[in-house]
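In this view, the complex is presented without one of its protein chains, the others remaining in place.
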Amino acid sequence: MIYFLSDYSQGAHPVVMEALQRTNLEHTGGYGLDEHCRHASDMIRDLIGDPDADVHMMVGGTPCNVTVIASSLKPYESVVALRSGHAYYHETGAVEATGHRIVTVDGINGKMTPDMIDKALCEYEDEHTPLPRMVYISQPTECASVYSKAELTALSKKCREHDMLFYIDGARLGTALTCRDNDLSINELALLCDAFYIGGTKNGALFGEALVIRNNEMKDHFRFMMKRQCGLLAKGRLIGVQFEALLEGGMDSIYFQMSRHANHLAEKLKTGLSEMNVSFYSDSSTNQIFPLFPEKVVLELEKEFAFYRWAPEKDGYIPIRLVTGWGTQESEVEAFLDNARELLRG
Amino acid sequence: MIYFLSDYSQGAHPVVMEALQRTNLEHTGGYGLDEHCRHASDMIRDLIGDPDADVHMMVGGTPCNVTVIASSLKPYESVVALRSGHAYYHETGAVEATGHRIVTVDGINGKMTPDMIDKALCEYEDEHTPLPRMVYISQPTECASVYSKAELTALSKKCREHDMLFYIDGARLGTALTCRDNDLSINELALLCDAFYIGGTKNGALFGEALVIRNNEMKDHFRFMMKRQCGLLAKGRLIGVQFEALLEGGMDSIYFQMSRHANHLAEKLKTGLSEMNVSFYSDSSTNQIFPLFPEKVVLELEKEFAFYRWAPEKDGYIPIRLVTGWGTQESEVEAFLDNARELLRG
Amino acid sequence: MIYFLSDYSQGAHPVVMEALQRTNLEHTGGYGLDEHCRHASDMIRDLIGDPDADVHMMVGGTPCNVTVIASSLKPYESVVALRSGHAYYHETGAVEATGHRIVTVDGINGKMTPDMIDKALCEYEDEHTPLPRMVYISQPTECASVYSKAELTALSKKCREHDMLFYIDGARLGTALTCRDNDLSINELALLCDAFYIGGTKNGALFGEALVIRNNEMKDHFRFMMKRQCGLLAKGRLIGVQFEALLEGGMDSIYFQMSRHANHLAEKLKTGLSEMNVSFYSDSSTNQIFPLFPEKVVLELEKEFAFYRWAPEKDGYIPIRLVTGWGTQESEVEAFLDNARELLRG
Partner (left out) sequence: MIYFLSDYSQGAHPVVMEALQRTNLEHTGGYGLDEHCRHASDMIRDLIGDPDADVHMMVGGTPCNVTVIASSLKPYESVVALRSGHAYYHETGAVEATGHRIVTVDGINGKMTPDMIDKALCEYEDEHTPLPRMVYISQPTECASVYSKAELTALSKKCREHDMLFYIDGARLGTALTCRDNDLSINELALLCDAFYIGGTKNGALFGEALVIRNNEMKDHFRFMMKRQCGLLAKGRLIGVQFEALLEGGMDSIYFQMSRHANHLAEKLKTGLSEMNVSFYSDSSTNQIFPLFPEKVVLELEKEFAFYRWAPEKDGYIPIRLVTGWGTQESEVEAFLDNARELLRG
């Protein structure tokens, strides 16, 4: 079986395993108060060019989203997000569990636009309606598209106009910053938002995400909230050790190399399938593609490849999701293309 | 100034004031455990023909909605409601404050349909998404339309098919059950849902709503939840006394007479304006109407009448909301019609 | 049956009923945005001598406590209260329902002392423990004792030293300010705390409490929180109308006259029973007394008088609670004393 199931179906890049092994017997303080976390945080402040940013080593993406929202908003404030956004769609109401509404808007190709924020603001009246105070997006989006610099700038500007916080879920940030369609540096992205995270889980770490908080008003007592929201790891250093290993070298680090590799193989899949006249469910730029196949082809592909069916059949075609990761082999991509070519020809 | 502002802008029907005065010096137990609450509850059980229903005297509509939802749903369960629904639109996130998501759907003429429930269910996948477990609607709706027996039956059936609870916000229930377009008895409505409330605040009570819980699974420890969610009044008997006075005589009681009166005057307004070729923002059946006027007419009307502008100007017209209540006078309606006639003629 | 059950077992003082009747047909804005609420608020600002205080008309005591706490504290902050405090003991976890811990301390004669606050602060370590940020007390206390000016000043000073908010539950504030043991003016009390409420429900109102917020940091967006926490009444004016009627005349108003009356009759009961060598469960100063009787006496008293047994029998005696209120008659007190005298003699 060849896997295009997800980018977190394998363990970690060897460099991560090696770093964990090498530091295994060190004694350190707990809960992220150790040299590795401090060093990794410094590396990230360097990378984004903001010496004043707070960096927190978080155990996962949901704790990142939940803790940022619960920590930054007053009880009567809400967060605007896409209906397809991860915090809305795939976190079992973890945000509402902290008492905050997610005001949903419908995206276009997985993206939010400034007028969608306007629409959400229009629904706000007065003390009888929660006050929209944060915009939540993902870069890349849930359907693997990426915001351009102009698009992100427009969202950022709209947020600032309305005194809204702008938070970017970067579960797969590496693939956005290294894809062909990208025109943004990580420094520029950091400047445009109030907080974002650099995802480890979906890009070659064993687990863990590095949360960056730039807005001073969001920094206060954040570690209290991490503990309260179950996002503080006793052996917090494990996350620090991983990011030290992954980010060494900045944009040339293993972290971004892995993203480039995943993007490259996704693009190879996409190009290959396009040449077979396969259509796509959505227009993606990073390491997930969504080709459409007739059910009988899907059934055959499922015998040798693992992937998700992404939506119900429509007009005779089923969209499937193929995800590439740091561990995906060029030969696996070729095997898929060969197989598909044969099945479509048949 | 003549008021069409809301149906809760005045005090209470004289029969309510008289009952409160008459019982004022009685000593009773607190928190709704008194003879008046028991008697009013019995009257309601008789009215709806369900001797096993639990009836609770609640201090307001928001506490009703919040307590029912927080008490009936498990933490990971959500409630499906219209984006225009009161619990979503006008309660400042009080539902989310208890940790539950409201999954919104867009209504048609203020109404939900079974396929909208299907759509909400489609968004549910597995343990990564909150489980939709309740449907919340209002009868009449927020735009003064009413569900027919067939429509309500279809929603009820859909809920039961999917093991969802069906809850009806009856803040203005009296006007629904007595309007010209109604084809439902209160017994039928009660049978179709799991819980609903009979609104007092917007229909001639000083304050208070009578919540009816028919589904046994929703009855357990409800009074604990009333206290926890700030919906239990120390002098709970005040609400019992009011409903005793209001509901004496069942469908011929003062309660329903007031609703008929409000509906009648709203209809008179609507008919009168229609004869002047005024158009309406939405199609209403009960005590709220939404005529469209040019801004200069609205400005003139505002000099003598109090009402809300309901939405921004569009195509040269502004929708306003006119609400009639138990205390609205026939002469006040005539004054409005005369005024409008003159202004439109001018 | 003669009632010493509670001070909220009857309706409202006639002056309240008269005011509600008189204003019944007025049209006003909803949700406390009306002339009566504004006027009552001005009267309260005058009474306490703080023109900058925010005053909110709340539907009950639990909503007051919950809304103040949920609005003022950050999610990781806790409130220090007596184990016997109302917000801990009699509100079904309504505070914890908003995500905040109540850190309990054990009182002495129902009172908190500065060293109890120190003890609570000692339990605080760092980001692994909620941060104590508010002190909650009641004046008078749950066992009817009152804090002296010196005691309250010491608590206030301790709070300010530790940047803690100081909030006073004044459900029965009138009886504290008018009892024989009182040495505090309402102005002085207001100056010592950040927020407090003037209770209506337990002192002759139909229902409702007037919340006073003096600390600017606690004022922001409070009405949003009132709605979210189910404490905002649609016909909010009802509470304004009542406080207008009750507080006319300041310290000589009906409000304080009723408190003096209740205190006077409680004192008469206490003195009378003391003369019969009856002992008391706790030392009270206001309108609740806790005499100890042998069970056979209690059983006889229960035939003609309604009251609560306050704690289990101990050493052959049962403490009962006798509460006097605005409606208690001197003759009722005499009847109790005569009865007790006879039973104890027998």
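Going in written order, the chains are labelled A, B and C, and every chain counts its residues from 1.
Definition applied: contacts are C-beta pairs under 8 Å (C-beta built on N, C-alpha and C of every residue); 3 or more make two chains touch, one makes a residue touch a chain.
If you're wondering where the values come from, they're calculated on a predicted model, not measured in any experiment.
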item	value
Contact residue for the chain not shown (choose from A:23, A:178 or A:286)	A:23
Touching residue (missing chain; options C:43, C:81 or C:97)	C:97
Contacts of subunit A with the absent chain, listed as residue ranges	1, 3, 5-6, 8-12, 14, 17, 20-21, 23-30, 59-63, 66, 91-94, 97-98, 201-202, 206-207, 224, 227-235, 238, 306, 327
Residues belonging to subunit C that touch the chain removed from view	75-76, 78, 83, 89-93, 96-102, 104, 123, 127-130
Hidden partner interface residues of subunit B, rising order	31, 70-71, 74-76, 98-99, 127-128, 130-131, 221, 223-228, 232
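Just so we're on the same page, only the chains that are shown with their structure count from here on.
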item	value
CA centroid of subunit A to CA centroid of subunit C, Å	52
Rounded Å distance, subunit A centre to subunit B centre (Cα mean)	43
Whole-Å gap between the CA centroids of subunit B and subunit C	34
Touching two or more other chains - residue numbers and ranges from subunit C	98, 224, 227-228, 232
